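One protein chain omitted, others in place.
Let's turn to subunit A:
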Amino acid sequence: MLAGVLLLIFLPPLVAKDLCKDSQDGFKVRLSIKTGLGDDAYEWNESEMFLFRSTLAYAMRKHSNQDTYTIDNILVCNDTQRVSFVFVVTSTDDPDQLIPKEQVELAVRQNKHRINNAFLLSDMTLEFMGIPPTLSAPIIYDTEPWLIVFGVVIGAVAVGIVALLMSTVSKKRRAKEKAAGLSEEDEGIVKENGTALSSLGRKEGVYNQAFSNDDRFTKL
C-alpha cells in the first residue's frame, strides 16, 4: 500500500524526466551569464529556472494563440554547471505528448527578443542549440550616406575651380583692356599735340641704365 502510494507520488516526475531525457523534440539551451554581464551577473538558481520556464510557456502561448500553456508544460533536464540544460514542451491536452521540434523552434524564434530581455542577455550569450538567431535587418537607405558626403565635397571643389578659372579669365580681360586703353590714349595724344612727351606722364617711364644712381660698380 505504502509502495503504491510512493509510486504514485514519484511516478509523474520520473516519467517527466524520461520524456525530457529520451526525446528527440528537445532543445539544448546554454546561458553565458558571466560572459554577458560581467560584474552584474546574477546567480543561476531555481527561481531563474522558474523564470525561464515561464518565458517559454509565454512563447508557446503567443505562437499557438492558446492560453492553456502553463509552466508545468515545460520540462527541463540535464542541468550542468555550465548553466546548460535540455527542455521539452508537453502538449496541453495530453501531458505525455510532446510538441514537435519545428513548432517549438518557430515559437522561440518569434519571441527570442523577449526571452533575451527577460534574462538581460543577447543572442550570443543565451543560445538555443539548433535554432539560428534572427539577425536584425540591414538598414536600407534612400541615398547612401557616402554619396551625400561625396556630393558635398565634389560640389565644393567644383565651385572652387570655377571661381579660380573665372578670376583668371577676368584678370586677363582686365590686363588686355588696360593695354588696349593705354595704346589708344598714346595715339590720341600724339595726334593732338605732335609731341610724345605728355604721353610719358601716363606710363611709369623707361629705366635708362646710363643715368643710374647705382654706384655699385664705380667707386671713386
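What we mean here is this: a contact is a pair of C-beta atoms (placed from the backbone, for glycine too) under 8 Å apart; a residue touches a chain by one contact, two chains touch by 3 or more; residues count from 1.
Throughout what follows, contacts and distances are computed from a predicted model.
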| item | value |
| --- | --- |
| Omitted chain (choose from "Transporter", "DNA primase", "tRNA (Guanine-N(7)-)-methyltransferase non-catalytic subunit" or "SPT17 protein") - UniProt protein name | "Transporter" |
| Among A:Ser23, A:Ser84 or A:Gln103, residue touching the chain not depicted | A:Ser84 |
| Residues from subunit A at the interface with the omitted partner, ascending | 30, 32-35, 80-84, 132-138, 145-147, 149-150, 153-154, 157-158, 160-161, 164-165, 168, 207, 209 |
